[in-house]
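I have placed the structure first, in the form of structure tokens, so that the comments after it can refer back to it.
Some chains have been omitted; the remaining ones sit where they do in the full complex.
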Amino acid sequence: MPGNSFGHTFRLTTFGESHGVAVGCIVDGCPAGLPLSVADIQHELDRRRVGQSKVSSQRKEADEVQILSGVFEGRTTGTPIMLVVYNGDAKSSHYDTIKHLYRPGHADFTWDAKYGFRDWRGGGRSSARETIGRVAAGAIAKLLLATVGVQIVGYTLALGELRAQVYDEGEIERNIMRCPDPAVAEQMIERVEAARRSLDSLGGIVEVRARGVPAGLGEPVFDKLQADIGKAMFSIPAIKGVEFGVGFDVIHLRGSENNDAFVRRADGSIGTASNRHGGILGGISTGEEITVRLAAKPPASIAQTQQTVDQQGNPSAIEVKGRHDPTVLPRLVPIAEAMLALVLADHLLRQRTARVVPEPEPSSYPSEYV
Amino acid sequence: MPGNSFGHTFRLTTFGESHGVAVGCIVDGCPAGLPLSVADIQHELDRRRVGQSKVSSQRKEADEVQILSGVFEGRTTGTPIMLVVYNGDAKSSHYDTIKHLYRPGHADFTWDAKYGFRDWRGGGRSSARETIGRVAAGAIAKLLLATVGVQIVGYTLALGELRAQVYDEGEIERNIMRCPDPAVAEQMIERVEAARRSLDSLGGIVEVRARGVPAGLGEPVFDKLQADIGKAMFSIPAIKGVEFGVGFDVIHLRGSENNDAFVRRADGSIGTASNRHGGILGGISTGEEITVRLAAKPPASIAQTQQTVDQQGNPSAIEVKGRHDPTVLPRLVPIAEAMLALVLADHLLRQRTARVVPEPEPSSYPSEYV
């Protein structure tokens, strides 16, 4: 069973290597009738693009997406949506000298163990360029979610021990760290620049929130909402931990402290007075905000000399040249948003078959969808 | 797409409600020729059974498993293995008085939101009894993994702020907390008994390790080993966080500190000098020990009176009677082991199709498999 597809009803398959001809994806299962343009997708790709700031690497790529199928007269047709980004600025010669060495923290060794050999140019398919297909597909998922009022926002919560103390959503896209606390963002930027100067890299935490998610999404056993989101997040390169709501801190709470009381809201609907559960109970959305956090490791590619072995196991020093990100956090934000959007779009559609008599849909879709 | 199956090649489908007729599962895709007996499965079910100690609830159930298909003359035949446990000691009357109320921290509200109604007896399918099918299937997965030398061990790492300081594997199954540090185990037991007396509950951390996993398992993009294990763990009730290797602490390390150096081992194979990566790089096993940690919330069922609403949103106090676990940790251990075993068994089989010319299998299987 191949592993390059994600989702059941809204389903993504990605392809492409870092220094191959192109990267991209097929989105299968997007319902017919969704307004969709290249600009919708390009906007999200621009958010993840490298070379966009001094905290990211200097590699220059336009990452211009083309839609090869599935859209007619500005709307999705229900057929597969093929999205392709041709690779441009790829210098494989950086890698030629180290192709027989196993870069520490990278997937070179494990790919050889799995397949017997690998496309060593730029990390091949283990490159973060693979996430272009995800972000492109996630842009479509976000549009589908918007039809029922779901919004997704992600940001850098922490870099090392530097952690946002203020949550000002309007600030997120205004600073290159995508941190909702502008003062801490400044400190983060200094820290990243220092790391670059010392030829090192830094990890941190990204948080993503989804608002307006209707209660009832998620399948109660294996495809719990947190299970599918958890898988989505752990499928992103460099993620070492994922948590929901209060997360690992839940171990410091008693049941009587952790249980969120159910209440009736002003509009008559049922909700919870607090949201320690992070928007999911029993694997199913409660209607409260879904909150998930991801711990990203410091990028494995650093400009320092490191000790390793070659393919025969002979000890060797290695210098990984090329253009490295001292931190992945700002670029991780749109990727994590995309993965959350993909899971929610999938479950939004899956929920349509939960009852013999379907749940009432929103009383009126915005006119552009009708 | 229904959500009650797990795995691609080694595939599990569970069924059953807490107070229904039976719970169990079908395992499809287990290769032919694996020696399998009822005792192999019963052993693992006994490990997860309630009523087994003073830190767990007092409900008495034998949980005797029957094999209805798929085994012939003591070996699996390649056909579906149907495992069933008939439900015994179920007192639904406890729940009759609260069936219109939403228990805080439980899935009652979200199930109603999803399906319009629910089987309210004993939590229905959202009960932890659903995990019986998982543990039974996991027992088979463990046997399959053992044919290539993989071993799995789980234990309670932390209860609240109490954390094992010593790792003595032989102690794990000797104390009722399944903690590898016998002194800390004693403290944990006292803490649990105090929580029971105060009608409250406690969360904690379970850690699971897999040893002897061959390098090369896992699919590099969406079905990364950590993604599938992450999904597996988040599909267990009550889990709020999952981490691998150094986990969330990775944010306090620099790339130069976090990268594990590759080395040649005494036997000529390639490994890493340290294991901060937790046995997985690029989504593929490295051959080092796989380590994963799960944060479990304090059980939502507590004997205290709590505030909630009924199905119409009317405020109401609720007392959840019945038999409650003050902590799920010791019972979580075999469940988490089972989920890890299911993922690894699936990827062990999936790996057989990674190359045109299959990798050499172990030079000699133990004679009982041939």
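Chains here go by letter, A and B, matching the order in which they are written, and residues are numbered from 1 within each.
By definition in this document, a residue touches a chain if its C-beta (ideal position, glycine included) is under 8 Å from a C-beta of that chain, and two chains touch if they have at least 3 such contacts.
It should be emphasised that the depicted structure is a prediction, and the values quoted were computed from it without experimental measurement.
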Of the identical subunits, 2 are placed here; the whole assembly in this file totals 4
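Please note the rule applied: only the chains that are shown with their structure count from here on.
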Where subunit A and subunit B are represented by their mean Cα positions, the distance between them in whole Å:
26
Could you list, by residue number, the parts of subunit B that touch subunit A in their complex?
1-6, 8-9, 14, 102, 104-107, 109-111, 113-116, 125-126, 130, 158-161, 195, 199-205, 214-224, 226-235, 237, 239-248, 250-264, 268-270, 277-278, 280-287, 295-302, 304, 306-309, 313-315, 350-351, 354-355, 359
